[in-house]
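Structure, as structure tokens:
The other protein chains are all here in position, but one chain of the complex has been omitted.
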Amino acid sequence: MTTAIGAPLDRVDGRPKVTGKARYSADVPMPDMAYACLVNSRIANGRVTGIDTSEAEEEAGVLAVLTHENLPRIASQPPLVPSLAGGPAPGETFFPMQDEVVHYGGQHIAMVVADTYERAQHAAALVRVSYEESPPVTTIEQGRDQAYEPDAIFAGFIPGRTERGDVRTGLSQADVQVEATYTYAGNNHNPIETSTTTARWDGDELVLHDATQGVNATQLTVAALLGLPLSKVRVKSQFVGGSFGGKAMIWHHPALAALAARKVGRPVKLALTREQMFTSCGHREVQEQKITLGAKDDGRLTALRHHKLSPTSPFDNWAEPSLNAAGQMYACPNYEGVYRLFRANTMTPTFMRAPGDATGMFSLECAMDELAERLGLDPLELRLRNFADVDPASGNPWSSNGLSECYERGAARFGWHDRDPRPGARREGNWLIGTGMAAACYPVTPPNTPQRARARLYADGSVVVQASTPEFGTGVATAMAQVAADALAVPVDRCRLEKGDTDFPQIAAAVASSGAGMISAAVHLAATALRDQLIAQAVADSTSPLHGANPADVVVRDGVMAAGSASESYADLLRRNLQPDAEAMGTWNPPPPDTPYGMATFGAQFAEVAVDPELGLIRVRRMTGAFAPGRVLNSKTVRSQLMGGMLWGLGQALLESNHMHPATGRWVNSSLGEYLVAVNADAPDVDIEIIEVEDGVVNPLGVKGVGEIGQVGANAAIANAVHHATGRRVRKMPITIEDII
Amino acid sequence: MSSSGSTLTERGPALEERGPGPVNVTLSVNGAEHSVRIEPRVSLLDALRERLDLTGAKKGCDQGTCGACTVWVDGRRVLACLTLAMTCEEHEVTTVEGLARDGELHSMQQAFIEEDAFQCGFCTPGQIMSAVALLGEGHGDDDDGIKEWMSGNLCRCAAYPHIRAAFRAVRDRD
Partner (left out) sequence: MRPISYSRATDAAGAIAVVSADPTTDYLAGGTTEIDLLRQNVLTPRRLVDINELPLAGIDDAPDGSLRIGALTRMSEAAVSPLVRERFPVIAQALEMGASPQLRNMASIGGNLLQRVRCSYYRDAVSPCNKREPGTGCSAIDGFSRGHAVLGTSEHCIATHPSDLAVALAALDARVHTRGQDGEQAYGIDDFFLTPDHTPHREHPLQHGELITTIEVPTAPVARRSMYLKVRDRESYEFALVSVAGALSLVDGTIADVRLALGGVGTKPWRAHRAEGVLLGASADRESFASAARTEMSDARPTTFNAFKVELAQRAIVRVLETLKANGSPA
């Protein structure tokens, strides 16, 4: 049997990526291309009282200047629904340039189109805007007193308050309590490719090349905003230069690019600038979380109270779901999770890698570390004592778990058990050395709609599978070739995924680590259906050596069907019947929301840090992560993604922070020079252990996904290691020099 | 708008003034001469990408902070976003498209594939142009050196440890 699934194959799209031939959305050449540049609001709250476009319009090469005074009205009010739901998915319910109101700093207020990028960029600077400015709400301190408890957050998918048992009773039963407040800076995705759309009209048909996590999401959104039939909107996306949630929702620029192209009658490229990436595609919101843990002397939790306070936009109730995984991590009978929001002058926050759990699990796992210290227990032992045999949130069994193995093997690889638990006990020159650990949990979130793929086998035996999904770094083309190869029992190098085009069968936006699971499901079902179809054809074909065989007895190997001594290849079957190819569709119906299983991915994170307490420097020396992500489709690319997630945890723990100027509501450090993401020198070697667990619930192949789990808990392991090194608890992210000295 | 002019001064010879409208500029890229008509404000990056359809060098920030636009000018790695195309006249520009010879990948390109030194691939052309340059600069003898001298190329997918592995593989092979 071929066993392509799991093999550490090199990426099939490696060659175009290393040679510069891979075409991203800004790389698609078109004759007569025009360029759009956006003008952004200088104020964060108020009204545009006048826009003078005359100077811009007089610049050589300028084709159009669009403002709220002349941009067409959108066809429908944008809804707020996550793109995984399979409908239109604008990131917020507000669409700019429809009236003169300014809700947040950097809001798009005009768009200039010119025949070259340089001319558009300069003319954008010549658009003169006057404002009537009102004081903005920008900080948690300003918003605290007006905070409210929403019925639901996250586009209505998550209740504002969740309770089980009675947390007060639980706390009264506790021998020990830990209460701590954590504050987190706002984060921005900052993929190296800025969001870009190239738009071209072909008569009344619109073709978009969009940097997106889901071409169908772009299609649905732009069609709804522009009032176009879906059949008239085609979206392509061959390669996306990273996303991390920043391209998970379909923000304003694809529709604006389409409107610009229609206005000037030429293809238009609209590439956001780096600075605009901070105000055009959402962010992880600044937030404050408060945790109260109650435990018996033996460490068993009796109560967990977890509250969050965060700013949302003036028009949407959005918070990243920070309380969910933390609420189902441990067997704790009494729980209370409450989101509180206040309206501020920001755009609607959005998904960012490990949405919610990159902060909520940090709070929980740092509090657990404090509890372990209070109880004199090893932090790992405390977690084992609170292992949840069933999903505490629902009482349902886990679809699969693997957490105990993650603890065990991660600890062994890391050398956890050799640890001297005393803080500040290990010094090497100017450096204090510490180690820390944390648990990781990220929910498995199936999509809400059926997912489709098509498999086609040509008469030469080569295979193409088609699905609309784009490739943004996950290695989907490689993994899906492996899935198709195993389902059809053909060599993997005979299989190819065609992707990134709404003309292919529909796949929802690949968000929330759902991509590998749902795409592999559709591809597996399509390829399996094709195999069954070909076997059925062979056994019914009187000219086939397999004629009359029981289909159940037919096994396929290397593209050859065999039953007993009789055999025939797929290719021979098709050629003899003069069929150029054979095709089958696969449709996967995801498990419904009331599926009676707890579905989550688990892991264990370990980190060693060196802290120079005099100079406040923190350097992560090594990281080990053990994860149980269900089935692994490609162990090479899966490791890479987990490693990237863990290093994201490092960046979030120590570096990443955006700052708003309180008086103006403008983000202050909107560049990659000042918004710090990890560089090569910050990134230690990362050790990864994968524990494969079988899961028959989440999807046909039992794939739980690895996009986020690597980040969850990695930040907490680092913070706990900083405490172990220095004896200092820093209850915030990022942890920076001034927190240490 | 005139494409050239001159400024007469009392002291010193006149300096030819070109632009600000479009002027003819000859660029030597990957061994081939290209003639483009561009305004002097056009960056090397935009000249390569928007005029010569050499889109391997990427625009990640346009501010000199990410390294995605790294190319070589006269064999030295520089940032194309902060280089005006006109300043490259009479200099040799090399982009990632010029690295493979007769369809055969440079060993660094091959090593990036084998070590999975990228995910989305967007920063990869810049990483590779830096990594090959670093081989010649001689600061990559140990991991600390690679870390420091590859830190001008951000990788948001954080493939850094694999980038180092790819570099080591080529360094130790050649």
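Per-chain residue numbering starts at 1, and chain names A and B are given in the order in which the chains are listed.
Following the convention adopted for this analysis, a contact is a pair of C-beta atoms (placed from the backbone, for glycine too) under 8 Å apart; a residue touches a chain by one contact, two chains touch by 3 or more.
The model shown is predicted, which means the values in this text are computed figures rather than measured ones.
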Among listed residues A:18, A:643, A:679 or A:703, the absent chain is touched only by A:679
Residue by residue, what part of chain A touches the chain that was omitted?
42, 118, 121-122, 125, 430, 614-617, 619, 654-655, 659-661, 663-664, 666, 668-671, 673-674, 676, 678-682, 734, 736-738, 741
In the full complex, chain B touches the hidden chain through residues 5, 7, 9-21, 23, 39-41, 43, 62-64, 67, 70, 76-79, 81-84, 86-87, 130, 133-134, 137, 147-149, 151-153
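Heads up, the rule we're going with is that only the chains that are shown with their structure count from here on.
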Roughly how many whole angstrom separate the Cα centroids of chain A and chain B?
30
Where on chain B is chain A touching in the complex?
1, 21, 39, 41-42, 46, 49-50, 53-66, 68, 95-97, 99-100, 105, 109-110, 112-114, 116, 118-125, 128, 146-148, 150-164
In the complex, the residues of chain A that touch chain B are 10-11, 13-24, 26-27, 29, 33, 60, 116-118, 190-194, 239-244, 271, 273-274, 472-475, 636-637, 639-641, 643-644, 647-648, 651, 671-673, 677-681, 683-686
